[in-house]
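Just one protein chain is left out here, and the rest sit where they should.
Lettered A, B and C in written order, each chain numbered from 1.
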Amino acid sequence: MRYHTPATFENASAIAAAASGVTRFLAGGTDVLVQMRADIVTPDDLIDIKHISGVKDIVQEDDKCWSIGAAVAGAELTAHKGLCADWPGVIEGMGLVGSTQVQGRATLIGNLCNGSPAADSVPGLAAAGAEVSVVGPKGTRQVKVEDIPAGPGKTTLAKGEVISGIYLPPRGKGGGDAYLRFIPRTEMDIAVVGCAVNLRVEGDTITEARVVLGAVAPTIVVVEDAAKALIGSTLDDKALVALAAAASAACRPINDKRGTIEFRKDVAGVLARRAAKIAYDRARGAK
Amino acid sequence: MPLDTKTTGFKYIGTRPDRPDGIDKVTGKARYGADAYAPGMLHGVMVRSPHAHARIKKIDATKALALKGVKAVVTRADFPTGLEGEDWNIQENCMAGEVALYDGHAVAAVAATSLLLAREAAKLIEVEYEVLPHVTDVDEAMKPGAPAIRAGAADYSVPEGLHPNVMRYIEYGHGDLEAGFAAADLVMENTYKTEATHQGYIEPHACLAQLGSDGKGEMWVCTQGHWFIRRMSAAVLGIDVANLRVTPSEIGGGFGGKTTVFIEPVALALSRKAGKPVKMVMTRSEVLRATGPTSSSSIDVKMGMKKDGTMTAAKVTMRMQGGAFPMAPIDSALDCAFSCYNIPAVHHEGYDVLANRPKQAAYRAPGSPMAAFATESLVDEMCRALGLDPLKTRLKNASREGTKASFGPTFPRIGLVETLEAAIAHPHYAAPLGTNQGRGVASGYWMNWGGETSVSAALGEDGSVTVSVGTPDIGGSRASMALMAAEALGIPYENVRVNVVDTGSLGVNEPTHGSRATYATGLATIEAVKQISSKLCQRAADKWGIPAEAVIWEDGCAKPSGPNAGEFPPLTIGELAAEMGSTGGPISGHFEATPSGHGGSFGTHIVDVEVDPETGHTSVLRYTVVQDAGKAIHPAYVEGQFQGGAAQGIGWALNEEYIYGADGRLQNTVFLDYRIPVASDLPMIDTVIVEVPNPGHPYGVRGVGETGITPPLPAVANAVHAAAGVRLRSLPMSPPRILAAIKAKG
Amino acid sequence: MVKVHLWSGLRRFTDGADVVELEAKTVGEMMKALVEAHPGLDPVIKAGVSVSVDGKLIARGLHEQVSDDSEVFLLRQLKGG
Partner (left out) sequence: MTQIHVTTTVNGDEVDFLADPRETLLDCLRDKLGMTGAKEGCGTGDCGACSVTVDGRLVCSCLVLGVEAQGKTIETVEGMAEGEKLHPLQRKFIEHAALQCGICTPGILVAAKALLAQNPDPAEEEVRYWLAGNLCRCTGYDKIIRAVLDAAAEMREGV
C-alpha cells in the first residue's frame, strides 16, 4: 500500500486518476481503517487529504452560507457555536456517528462517501439542501448531497474524483431542522431508521419543508409527499398523521440483522413525526 | 474437613482496601495476554472456514510458504491422532479434521516474521471445500431430515429413535406430577427461547508459545486457568503436562470463556514446526465467530399453582445446542430450573443437541439464565393470572434449609428467603412508576463450585507473607486473598503479597470459574497461613520451653495460652521470622484440597423499565440486586460482581444475540452489531449484600460471581410485560420484537 | 445399607430402581459397589458424576465417609463459568 500526502485536491485527484489498483481517500479514517482491518478493502493507494490547506476550516461566507472543509471532524463541528445555531439538525446527525473517539476523527464527507444508506449525517445534509464540490480530472463541479450516494457502499463519483468541501445554504429566517434515528441501544449502533426534517415557518405555518429518510432503502430517500404533508400546515395532528403515512410509504427497506421491513416502516413514520415537532419548535423559536 | 469457622468480629474481612494490583492496572503497566514479546518471535494467524459445514478436500499452502518470512504452516496433519472423548473434541475444535463444522472453524495456521506478512500468507493458503447442508437452530437440528453433524456419537443416555444430533438425554425428578397438577387451581405451560450470547470479554484471546522438538515448552497466555490450558494443550499435542510450563498473564475478562483452549495448541504446534516462539492474538471477529459462546435454548415449562400461590407441581423440557460438539449445559440448566422453590413434584428432561455453531464454552452460571428465563417468566405470568404479589409468592414457596431441592438432595443453610425479604423491604419495590413504565422481579440460583485447589504461603524474614495462588485475578481476588490471609494471621493487609504463579510453581488448580476463587482459594489460603502460625507457635514454645499446645496465635503474635502456660511477653511475627533461620529453618504453609462445602448463592433482582410504545425501545430506569454472599470479604468487589452480572443479564435480555444467516454464517462479528450494554444504556445498579454464612468456609464465604447474571433475563421480561402489556417469550427482547408484540396486541 | 438416589435417566441400568441400597463406608466403596451391582452404570461413572452426601457435594473425595442414614445422591457433574 502506498501512502500519499498531496498538498492540493488537484494533486489528490491526479494520484487517484493515475492509480491502477484500489484507491481510497483518507480523512478521518473511521471507515477506511475498519475496512482495511476486516480485509474488506486493502487499498493499493491511500491518499491522505489532511495535508491540503483549508481542510480543517469552518467558514461562514458573506452570503451566510457555511463552508466546511473535508477533514473537519465531528467534534469540531459540534464545538462550533455558530454552525450549531444555524443547522442543529445537521450537526446532531453528525454527532450521532460513533463514539466520542470516533467524533475526534470522523468527517461529514467521509460519512457521505462511505455510501452507507444508514449514514447519520447524510439525511440532515440532504434535508438542508447541502452541496459538495467535487474535484476531478475534468475540473470542479458542485453536486447536491443526495446525488452522491448510489447504493450501499457506492457513490456517483467517477475515478479520480474527490470531494473537497461541503456547503450549507444560508439558514435564513424562520428555519429549523432536526435529525432523529432509531437504534436498539443508546449509542454505538448503526441507525435502523433515520429521519431528518428541515422546514421554514411564517408565523405558525410551515412554508417550506424537506423530509429525508435514512436506512430504509439502498440510499437515503427524499420524501416529497412527506414535505407536502407539512407545507401549509401548523403541524396539527392531521399533518402529523399524513407525514407519518408518507414517510412509512416511502420506505423500501430490507429485513436484516438490525431490523425488519415492518419495523422500519413503522418507525420511519414515528421518527418523522418526532423530528418534525423538534424542527418546528426550533423554527418558531428562531423566528 | 474440620473448619474453624468464624463469622463475626473480623478486623480486616469486610473492609475495602485498595487492590494490590491497582496501580499497575491504572498506569498501563499490567501485562495482559497480548503484551508479551519474545526475541525472534513470529506471529501466527489462523485460516478459518467460511462455511458452516463443509468437507475439507484439499489444503494447499505452497503459495504462502513461498513468501519470504513465512516460517511454518500447520494443519490437522501436524497433530497426533487417536485422541478420545473430550480430548478429541478439543483437538477437533482447535483445528478441523476432515470437516469444518461451523463458520470460523480453524482449518490451518501460518507463522511469519510479521503480523502483516502472516495475514497475507493466510490469504494465500488455498482450501478446497465441499459444502455440506447445515443447521444452526436447536429445534431444527432435532427434526427428521436435519443434517446429521456427527452420526453415531450419542452417548449411553440417548433413547432410540431420536435424531443423531441428540448427543445426551437427561431425565429426573421426584413426587407425583399428575397429582400435583390436579391439585392446582391454575396450570400454565409455555415455550421460551433464548439465543446464544457471548461472554464479551474485552480482551481477545492471546498467547505467546514456545515448544521445542524435545516436547519441552513454555507459554504465556490470558486464561482463567493455566492448569486447564496445560492439560488440554498437552493432550491435543501429545506431550507430557510437566514439560509444558504455562504462565498466566493478567486477564482481560473471561466469564467462563477462557477456561478452554482455542489458539494455544496451534501456537505451540507452529512454534515446534518453526523452531521459534509464536505469538497469536485473536481479532474480535475471531473471538465472536470461533470461541465459545453460550448455548441457545428452547424450553417448555409447565407449572401448577393454587390460588394462594402455593406451587404444586412443575415440569421442564429443555433443548440446548452447544455447537458442533456435545456438552451443552443442560445438566446445570435443569438443576437450576426449579431450585428456588419447594415443589412437591418436579420433573426434568433435557436434550443436548449438535448444530453447526462454535463449541459452546461456559458463560457465567452456564445454563442457569436460560432456565430462570423460562421458569421465572412463567411464575410471573401465573402470579398475574392469580393476582398475587410476585415476591411474596416466591417467598411462600422459597427453598430453605431442609427443603428437598428440585435436583434431589436436601438444601443445607441457604439464603434465598433472606434475599426475598430484603427485596420486599427495599424502597425500590414500593417506588411509584410513571406512564409506560413497569417493574419486574425474579430470583436465581447458582450452585457454585469448589474444585481442585493448591495454595502455598511463605513467611519472609521480616514477618511479611507471600501467598502463591493458582487462580488468575479477574476481579480483585488478590485483594480478597490478602484480606483472608491478614485476618487469619492477624497481620496488616499490606504485609501480605499475593502472587498468581505459573504451573511450575504450584500443584494443580482449576481455573477461576464456578464462583470458586474466593471460596476455594480463600479457604486454602486461610489453611496455608494457619500452618505458618502454628509453626510459629512451635518456635515460640521452643523458645519459652513450654509445650506448643500452651501457645496461641493472636493479633500477629505468639502468646502463652493462659497463666498456667507461664508468663512470657508475646513474640511478634516479625521477631519470630527474623530468627527463623536459627530456630528451625524457613517457614511456609501449604494446603491442597478439592473443597466441597461451597454452598449455593441465591439472588433476587428488581428492575424498572420504560418501553416506548411506538418503537419498542426499552430503557432500564432502575435496578436493584439483592444476593447472598455468605460473607463479603471485600464488599466493593462483591458489589462489582453483582453489578457486572446484572449488566450482562440486561444485555442478554434486550439486545445481545448470535445472528446466523441462511448461509450459516455469523452476521454480527463486531461489537457494533453484537450489542453489549454501553455506559449510557444503564442506570446505577443498586446492591444489597445479604450475608447468610456458608458453613463450608472458615469465614462463611459463598461464591458470588455467577448468580447475578441469572435473574435479569426474566426480571426484565417481567418488567417489559408490566410496562407494555406484552409477554416476550423469546430473547432478546429487541425493539422489533417488542413493537411487533405491541401491534399484535392491538 | 447406604441408600443411593440415582437420577431417573439411569433407571434402565438398574432394573428400574432409582434408589439402590449398597454396603459401603466411603464414597469410593459406594461407587465400586454401585458398578458391581449394576455394570451398566460403569460408563456413566467413568464419564464423571458428582456425589452429594447430606447436601454437600463431594467432588472427587473417594475417602469421604457415608453411613446408613446419610442422604446420598448421584448427580451429573457440573462446572461453572
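The criterion applied here is as follows: contacts are C-beta pairs under 8 Å (C-beta built on N, C-alpha and C of every residue); 3 or more make two chains touch, one makes a residue touch a chain.
Note that the structure is a prediction, hence the values are computed from the model and not measured.
**Student:** Could you tell me which shown chains are touched by the chain that is not displayed?
**Tutor:** Per the contact definition above, the missing chain touches A, B.
**Student:** Looking beyond the chains shown, say which of B:Val138, B:Ala333 or B:Ile685 touches the absent one.
**Tutor:** Per the contact definition at the top, the residue touching the missing chain is B:Ile685.
**Student:** With respect to the chain omitted from the figure, which of B:Gly14, B:Gly217, B:Gly252 or B:Gly599 is a touching residue?
**Tutor:** Selected residue, touching the omitted chain: B:Gly252.
**Student:** Which is it among A:Gln101, A:Thr140, A:Thr234 or A:Asn255 that touches the chain not included here?
**Tutor:** Spelled out, the listed residue whose C-beta touches the missing chain is A:Gln101.
**Student:** In the complete complex, which positions of subunit B touch the hidden chain?
**Tutor:** The list for subunit B reads 16, 18-19, 21-23, 25-32, 34-35, 37, 115-116, 199-204, 250-255, 281, 283-284, 474-476, 634, 636-637, 639-640, 643-644, 646-648, 670-672, 676-680, 682, 684-685.
**Student:** On subunit A, where is the contact patch with the chain that was removed from view?
**Tutor:** 1-3, 26, 28-30, 33-34, 36-38, 42, 46, 48, 50, 73, 75, 98-102, 104-105, 186-188
Going forward, only the chains that are shown with their structure count from here on.
**Student:** Please work out the Cα centroid separation of subunit A and subunit C, and write it as a whole number of Å.
**Tutor:** That pair's centroid distance is 68 Å.
**Student:** Round to the nearest whole Å and give the separation of the Cα centres of subunit A and subunit B.
**Tutor:** 44
**Student:** What positions in subunit A touch 2 or more of the other chains?
**Tutor:** none
**Student:** For the complex, which residues does subunit A have touching subunit B?
**Tutor:** 37-39, 182, 184-190, 192, 257-260, 262-263, 266-267, 270
**Student:** Using the touch definition up top, name the residues of subunit C that touch subunit B in the complex.
**Tutor:** Against subunit B, the touching part of subunit C is residues 5, 7-9, 43-44, 47, 52, 54-61, 71, 73, 75-81.
**Student:** For a test of understanding, state which residues of subunit B touch subunit C in their complex under the given definition.
**Tutor:** For subunit B paired with subunit C, touching residues are 155-157, 169-173, 199, 254-257, 259, 329, 331-332, 335, 361-366, 407-412, 446-451, 513-516, 594, 596-598, 696, 703, 705-706.
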